[in-house]
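Here's a structure for you.
Note that this complex is displayed minus one protein chain, with the remaining chains in position.
Chain nomenclature is as follows: A, B, C and D, assigned in order of appearance, with residue numbering initiated at 1 for each chain independently.
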Amino acid sequence: MTALSIDNLSLKLGGTQVLDDISLHVAEGEFVSILGPSGCGKSSLFRVLTGGVAADRGEVRVDPAARIGAGSAFAFMPQRDALMPWRRIIDNITLGLEVQGISRADARALAEPMLPEFGLAGFDRHYPHELSGGMRQRAALLRTILQGRPIQLLDEPFGALDALTRAGMQRWLERRFHAAGWTTILVTHDVREAVALSDRIYVFSPRPARVVREIRVDAPRPRLGRPMSDASRRIEEQLLDILLEQRTA
Amino acid sequence: MTALSIDNLSLKLGGTQVLDDISLHVAEGEFVSILGPSGCGKSSLFRVLTGGVAADRGEVRVDPAARIGAGSAFAFMPQRDALMPWRRIIDNITLGLEVQGISRADARALAEPMLPEFGLAGFDRHYPHELSGGMRQRAALLRTILQGRPIQLLDEPFGALDALTRAGMQRWLERRFHAAGWTTILVTHDVREAVALSDRIYVFSPRPARVVREIRVDAPRPRLGRPMSDASRRIEEQLLDILLEQRTA
Amino acid sequence: MHSRYRPPRGGALLRGTPALLSVLCALLIWEAYVRVSGISPLLLPAPSQVLRQIWSSREMLWANTVPTIRATLLGFALSVSVAFILSVLLDFIPRLRRALFPVFIISQTLPLVAIAPLMVLWFGFDLTPKILLVALVTFFPMLIALADGYASTEPEVEELLRSMGASRMAVYRMARLPSSLPYFFAGLRISITYAVVAAIFAEYAGARSGLGIVILNAKNSFRPDLVLAAVAVSSAMTLCLYGVAALLQRLMIGHRCTGGAA
Amino acid sequence: MHSRYRPPRGGALLRGTPALLSVLCALLIWEAYVRVSGISPLLLPAPSQVLRQIWSSREMLWANTVPTIRATLLGFALSVSVAFILSVLLDFIPRLRRALFPVFIISQTLPLVAIAPLMVLWFGFDLTPKILLVALVTFFPMLIALADGYASTEPEVEELLRSMGASRMAVYRMARLPSSLPYFFAGLRISITYAVVAAIFAEYAGARSGLGIVILNAKNSFRPDLVLAAVAVSSAMTLCLYGVAALLQRLMIGHRCTGGAA
Partner (left out) sequence: GESVAVALDWTPNTNHVGLYVAQAKGWFDEAGLDVEILPYTDTSAGALMSSGVAQFGILSSVGFLSQRAAGADLQVVLGVVQHDTGRLVFDGERDDIQRPADLDGMTYAGFGSEWETALIRTMIQSDGGAGEFETVTLGTSAYEALASGAVDFTLEIVTWEGVHADLLGRSQRGFVYADWGVPPQQTTLLGADAGWVAANADAAGAFVKAVQRGYGFALDHPAEAAEILIEQSGGMLTDPDLVHGSMEMLVRDGFLKDPGEPVGHVDADMMARLGQFLFDSGALRGPGGQVLDELPDLTGWVTNAFLAPEAPET
């Protein structure tokens, strides 16, 4: 079943054509990645989905079943963490739960057990400016996950993490997403990451973004934490080729 | 000749021990990377170097020859871009030159030819909030490079870039640094990047950061843009092992 | 707060020393000037004389300070509440903002000297006209501060909240309101000083008692020392209120990276 | 600015329509009330009568508006300049800030009604006391706005500048000053409305001519229509000044993500 489908979306921002006739769809429980050169329009696509900007043309349809309650179907992790400087880390993390009307105490009770896993234990009482770049990113990720929405929109969630922390988070995510049956769209600039996590990958062109290729990753799972399979390696090379081609085109 | 030496540096921030007896040195023209887990204290080390915080103990010595004029010896690229929201991109990029007393017109003349290379052509008149995450990062990098300081401190300069844009920037950097004879300290979370670019690599422990290993990379140059040499691969594996060990320790 | 931006330690008392010194200095110069120049005490009395007057008239001054404090506090409370409620309304309904904001600006442009007597005639000589005048004078800075504060909200934070399904109300409560606090406190500290001045002015326009009446009577009786004594009392009172506002600011947003000055 | 936060288009005129409508509405209700209730024009003249009065006394009103405008503009210019210079000094020398800031707060707590007559006695009936009073009343909001604005500077940006070898002066010019502008303009719009009120009050305390004199004399001569005519002129004047301040804000920082309201 299709959880989300985007049809012929176009967007202009301040005179710059950013999205050009984007169409894509994501099935329920599917993990889809978007790859594309920096500045092509990936984050802008997310802004359209979350209502941050209105598209000039095109349509976004969300599976009605995904809209639980009055809230949004999406949990969104922006590229820049958007932590509130006046809230302690724990209160930033529970923001989405608070919005959903969960009491502060309950929200904290939900969030606190996850702090160690995210390397934030002992920092829950700190303010965002007292955290490192990677810690802020993990706090933002945790804030997103905690909302428990059916569709997760993640905009470069691991950009500021070192290889090991990143691998740990990826493994955690994959388990968690699988268990929860969450639909996911991941924007990433890391081809290997996309291959390791995704069911399908959309490759975007340079700005204005068009979908230049859609690739199904059928390498056997689990793919993380073990030597890369040949299938994965092939797809990675294929993707790099497509990107390279786009670039020189 | 030693361009920069750091001896027994310790730093506490808001009750958290961040740096613990860090000693390292960088020779003139050398490219040194710092690898370490997220939140260990890499950015804090840079803040000590640029005077953002005062160390509790220890000493930083900079080669007097590196201190040209009255200005700082360092050109610093912070992890979060620190672009000024009220300045256009071009004026953000030329900020360092303006500080050095170069006229606005001259500074722009210096900066403008480099915009295409950084993928910012046509965006010089935009404000930072009209740029994508990766574009902001490239603007911050260009702002750093343009200062022409003898020592470059780069805090994850490619974190928000896709693989290809990143590779392009790395190549450009290597050429440019080589030509200018710049001393460089690169903080990165990408082991492969560190191996590809560095003469030496320091590996930091988790917080509080200590230097756990110093590794010389003697793989033949140029290393970028071609299949990885065996020497490089060995070093990469060695580094991953050290990091893993640290983590579980 | 980054450690180097921390205010110097040493207790409020120690930190207040330079201020006390400079005030003392000014008083000494003034005293010396009066004694050396031999200027008529009808034009400029010496601070020592003013002090003596404060002491000898302490009961009368205190009896007249109470109504002024009451008018100030009630009027200011009214002003902040109204400004707050209006700021919310105007923030939620842009149409209303465009329709009403200019009206509020106009309300602010009415010269006090013309309005105060009218208020007194309409509402009598009791607390009401004073409260209203204090509110009228101080509410606009609060409104502007709040409105500009709301406008300073990071769009990214708002978009994030909206992506979470936050209602307009929740966005307001969780993003716009906290973002406005630094502006709010700047406005608060500005308008609290005006509040006392406005209360005294209102008394001037018609009252049974209060520091304004003391000043008026002392002035008409050629008693500048008593005028200044009342002025000193009113200043002390304003300083206290300002201190409370500053303290509140420190308590509520002092931990932020970007806190208020002084 | 993100596109959805753009102010609605359509020219200043069109956007001003709701405001004009609401002001007109208020005037109409007032006119109707006066006509229906048959209230004595000595207590509350109708707006139409006030308008007629403005027209028939236009020369006298204009002759008295000029000195008020002059005092307002000169006093306000003095105030902004002094506040700016002081804010820089206090920003550069924290020791000075601790010593002087409380003194400025005290200066702000002095009740106008007590200070204005003293100023007139010291400086006479000419421009000087008016300029000084306007400056005294308006300079503190500007100072607070600037000081809080400086304090709102992102530490990251300052650290970056310092890493570039920027002098304290350059950090001020390139980071602290631009960061303070939103606060500065909030302060500007607050204090410009007080400037006119202060000028009129200063005239009340002693002047050869000016709107304050017109109001005071018209009131004592049982001429409420003339009082309101002068009030209307002063309001119009304040509105113009406010408009100029708002325009300046739009021109200078309107492009920023976080702009002022209204």
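Throughout what follows, a contact is a pair of C-beta atoms (placed from the backbone, for glycine too) under 8 Å apart; a residue touches a chain by one contact, two chains touch by 3 or more.
Bear in mind the structure is a predicted one, so any value in this text is a computation, not a measurement.
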Counting the whole assembly, list the visible chains that the omitted chain makes contact with. C, D
Pick from C:Arg97, C:Lys130, C:Arg189 or C:Arg223: which residue touches the chain that isn't shown? C:Arg223
Contact with the hidden chain (one of D:Ala71, D:Val197 or D:Leu226): D:Leu226
From the list D:Met60, D:Ala77, D:Leu127 or D:Cys240, pick the residue that touches the absent chain. D:Met60
Taking the entire complex into account, which one of D:Leu24, D:Leu43 or D:Met169 touches the absent chain? D:Leu43
Can you list where chain D touches the absent chain? 42-43, 57, 60, 116-117, 120-122, 124-125, 203-209, 213, 216-223, 226
Chain C, residues in touch with the chain not shown (by the definition above): 40-43, 53, 117, 120-121, 124-125, 203-208, 213, 216-217, 219-223, 225-226
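Methods note: only the chains that are shown with their structure count from here on.
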Geometric centre distance via CA averages, chain D-chain C, whole Å: 16
When centres are defined as mean Cα positions, the distance from chain B to chain D in whole Å is 49
Counting only residues that touch at least two other chains, what does the list for chain C look like? 2, 154-155, 159, 257
Residue numbers in chain B touching two or more further chains are 13-14, 52, 80, 129
Okay, in this complex, where on chain D does chain C touch? 2, 5, 15-16, 18-19, 21-23, 26, 94-95, 97-103, 105-106, 108-115, 117-118, 121-122, 140-141, 144-145, 147-148, 150-155, 159, 182-183, 185-187, 189-190, 193-194, 196-197, 200-201, 204, 211-212, 215-216, 219, 227-228, 230-231, 234-235, 237-239, 242, 257-262
Per the contact definition, I'd like the list of chain A residues that touch chain B in the complex. 13-14, 35-44, 79-80, 119, 126, 130-135, 138, 156, 159-166, 189-191, 240, 243-244, 247
Inside the complex, what are the residues of chain A that reach chain C? 47, 50-52, 70-72, 74-76, 78, 80, 82, 84-87, 95-96, 98-100, 127, 129, 147, 153
